[in-house]
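Inspection log for the structure reproduced underneath, given as structure tokens.
Of the protein chains in this complex, all but one are displayed in their positions.
For reference, chains read A, B and C in written order, and residue numbers begin at 1 within each chain.
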Amino acid sequence: MIQYSDNEMMALAAGRFIKDGDIVFAGTGVSMLAATAAKRIFAPKAVIFFETGGIDPSLDEIPMAVADLRVMTGTSLNSGLIEAFSIVGHRKLHTVAFLGAAQIDRYGNLNTTCIGDYFKPRTRFSGSGGACDVAAYASGVITFMQHEKRRFVEKLDYLTSVGWYKGGNSRKELGLRRGGALAVVTNLGVLRFHEETKEMYLTEYFPGVTVEKIVESTGFPIDTSMAVEAESPTPGELQILREEVDPQRLICQAILAAPQR
Amino acid sequence: MIQYSDNEMMALAAGRFIKDGDIVFAGTGVSMLAATAAKRIFAPKAVIFFETGGIDPSLDEIPMAVADLRVMTGTSLNSGLIEAFSIVGHRKLHTVAFLGAAQIDRYGNLNTTCIGDYFKPRTRFSGSGGACDVAAYASGVITFMQHEKRRFVEKLDYLTSVGWYKGGNSRKELGLRRGGALAVVTNLGVLRFHEETKEMYLTEYFPGVTVEKIVESTGFPIDTSMAVEAESPTPGELQILREEVDPQRLICQAILAAPQR
Amino acid sequence: MNRYPEIADRLMGLDEAVSRFVKDGCQLAIGGFTITRNPMAVAYEIVRQRVKDIHLVCHSHGQALDVLIGAGCVRRLEIAYGGNGRYAPTCVRFKKAVQRSEIEFEDYSNYQMSLRFLAGALGMPFLPTKSGLGSDLMNYEGFSPDIRKEAKVASRKYAMMDNPFSEERDEVVLLPALTPDVTILHAQYVGDDGTVRIKGLTFADIEQAKAADTVIITCEDIVPSSFIRMDPDQNSLPPFFVDAIVKAPYGAHPTACYGFYDYDPKHLNLYRKVAEDDALFKGYLDEWVYGVNSWEDYLAKVGMEMILKIKANPVIGYAPGLDRK
Partner (left out) sequence: MNRYPEIADRLMGLDEAVSRFVKDGCQLAIGGFTITRNPMAVAYEIVRQRVKDIHLVCHSHGQALDVLIGAGCVRRLEIAYGGNGRYAPTCVRFKKAVQRSEIEFEDYSNYQMSLRFLAGALGMPFLPTKSGLGSDLMNYEGFSPDIRKEAKVASRKYAMMDNPFSEERDEVVLLPALTPDVTILHAQYVGDDGTVRIKGLTFADIEQAKAADTVIITCEDIVPSSFIRMDPDQNSLPPFFVDAIVKAPYGAHPTACYGFYDYDPKHLNLYRKVAEDDALFKGYLDEWVYGVNSWEDYLAKVGMEMILKIKANPVIGYAPGLDRK
């Protein structure tokens, strides 16, 4: 049986959402792995870019932060933050953003600010960074999550980044003209959002994961009636991930060393 | 007797207003001559820049337009229009702008748009360009005019660029925080503005020009009680103008060829 | 695997770029400024294809503006400045068209127009400024309420508001974003990956391109991506903002292109002279636009002697000592 890490499975599952011509907003970690995998495996004409302003870098080594020097080399353009965010929202472009979060709700709204009271939090996180911005402006957002009940919650402690807001048409009514939560990729499976209600539902469970495990790990009810088992990564896909995307195994290996579920 | 052209006299008279550290916004023609003369004769630490974005060019040849390639060579920075206009209005900088106009009124308001009805003008001019902008944002404006009654008018056909507006405190009341008309330099003399009323008055008449001639050439009453005769250009000043500033005599010579008044 | 397979679809001739993207009645923005880096090859092609009813949106423009107006391609104009520096303090055909009421026009200032392009580029509905307060720019509207209902025309010339962050009264002007159907630019370099590099002053070219639905770039040359990506700090536009790429050496003639060639004083003086007279101007168009079959033909008419005279010193950027009278 092929051995692979959560990060590798998640990166490949998310990478499949990217189409040729998409402009992909990448963060660090799995998101970086997914964006690069997408470009090298599924959508060679996609363009990867970063909120820091680096557009389409060669990415011969994997960056450890969005301001890593590795996002500035071999690029089409090195610009700044204003330019980068104006790309995210550009009406001419189809932009897909990869984000991570500490909490998510059923409408794909995200919390990356704090757990507990905002003014006296139990845990303070980094804050919005560009997440609130790309959630407002991108054509679609794919969120990476660790699938745990305390992270998939009925009510966010702080709503940093808007997904489908309160469901239905509520995002548009806020004044946000496009975008919304496209998918959630977790260490257990893939979830999408109902076309009308905008509620999260399960589309795929990863090999070796049960639907029950996912339901138990989700803090709100989810529809699982359309879920199917995901395909395992192919040896070819894993080879590209490990040898081309992350040759130093900074993101693949970190998790490979941990026990497989 | 030293021979010199109107343009040379005007450039030198205007150049004297520039102080070290001033950021000088220059246009074409006499304005270019004046800005360069100021830097090479009176204020070597002044910086010349253009609305097109060229900052502190070497100006080895005189530009024929503010977008002339000659404003892009040897500069500190080649930027764009937005950056240039933000320099004009920057609170940290003392910016002095040279402008020209077809009409001026007693408060130093300028018309560079049209003569006659706006929608069906007798004569249409180039329009504001950056004039309205620098009139709003610069620390001070020096305007070059041909001194004629039809140009110094009671009422402008079109108010393109605001000077002291309706006099007194009216400029500030508009919401413009600084700036205003500093001086007017004509082919006959130099005029400034009364500190309180903001009305134009004569400070200098050029050698060979009478005060009466200036009063006759002005379409509104002006106070001439403080006027003195201006100094003639020195041979040294003229030499710098002709040999360093405009070695091809594109602006000096054009007028030198015309009959002296 | 070729990393940049897309560019082939976007490489085309002048004729195709114009016929595919510059439609009758479109809103058009032009890069460059007065006598520099006007996309003249495209402008002449627009005239040659007799595109009509163009709504031009300009900051401070010169030669391309005047040719398009003079040839009757323009119905409507938003403008800050129409001039060619010392070669035509006011663009002649522009002047005549306004004086004869042949076009609908509306005046803004240069900064105002630049901010409107910036707003379009950033996807903002408007931007605030102090410029215009007290000016007749705020008192005269050129467009009728009917025109204001059209899709690409701002519903109001501007709006006033009181700065909500100030304790005291502090009025600001809000300027509506511009989002042209098409922006045409001339650049020095386009990489074979589609990346655009403009050298020298960029004016509002980048904002104009990002604000537009469609962007046509002519360039002096197409260069390897290995060159253009060796110093990406210098680049101006990424490939995904560019819809048509046309190789057109000397494509800004008779205006200048930093590092490549200076403006052509002889042609600009000739132009001003013919522009003053309707019959002469018709003759100019017949000779220089309708009468030539290609951009190469046009350049052959300009002639080798002038091409060599205006050739820029590549270090100095312009043609030193050029007779510019």
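Keep in mind that, in the parts below, contacts are C-beta pairs under 8 Å (C-beta built on N, C-alpha and C of every residue); 3 or more make two chains touch, one makes a residue touch a chain.
This is a predicted model, so every value here is computed, not measured.
J.: What chains on display are touched by the one that is not shown?
T.: Touched by the chain not displayed, across the whole complex: A, B, C.
J.: Using the document's definition of touch, tell me which of B:I23, B:A131 or B:L238 contacts the absent chain.
T.: Of the candidates B:I23, B:A131 or B:L238, B:I23 is in touch with the missing chain.
J.: Would you indicate which residue among A:A14, A:A136 or A:I222 is in contact with the undisplayed chain?
T.: Per the contact definition at the top, the residue touching the missing chain is A:A136.
J.: For the chain that got dropped from the picture, name the residues of chain A it touches.
T.: Residues in contact with the chain left out: 28-29, 51-54, 60-61, 63-73, 78-82, 85, 89, 113-114, 118-133, 136-137, 158-162, 165, 171, 174-177, 248, 250.
J.: Could I get the residues of chain C that touch the absent chain, sorted low to high?
T.: So the residues of chain C touching the unseen chain are 123-129, 154-156, 159, 161, 163-167, 170, 172, 174, 176-177, 199-200, 233-234.
J.: Just the residue numbers, please: which parts of chain B touch the chain that's not shown?
T.: Counting over the whole complex, chain B touches the hidden chain at residues 23, 44-45, 47, 55-56, 58, 72, 74-78, 82, 86-87, 89-93, 137.
By our rule, only the chains that are shown with their structure count from here on.
J.: Which neighbours do chain B and chain C have in common?
T.: Expected: no chain.
J.: State, to the nearest whole Å, the distance from the C-alpha centre of chain A to the C-alpha centre of chain C.
T.: Taking the average C-alpha coordinate of chain A and of chain C, the gap between them is 40 Å.
J.: I need the residues of chain C touching at least two other chains; which ones are they?
T.: Correct list: empty.
J.: Give the residues of chain A that touch two or more other chains, as numbers and ranges in rising order.
T.: As it turns out, chain A has no residue touching two or more other chains.
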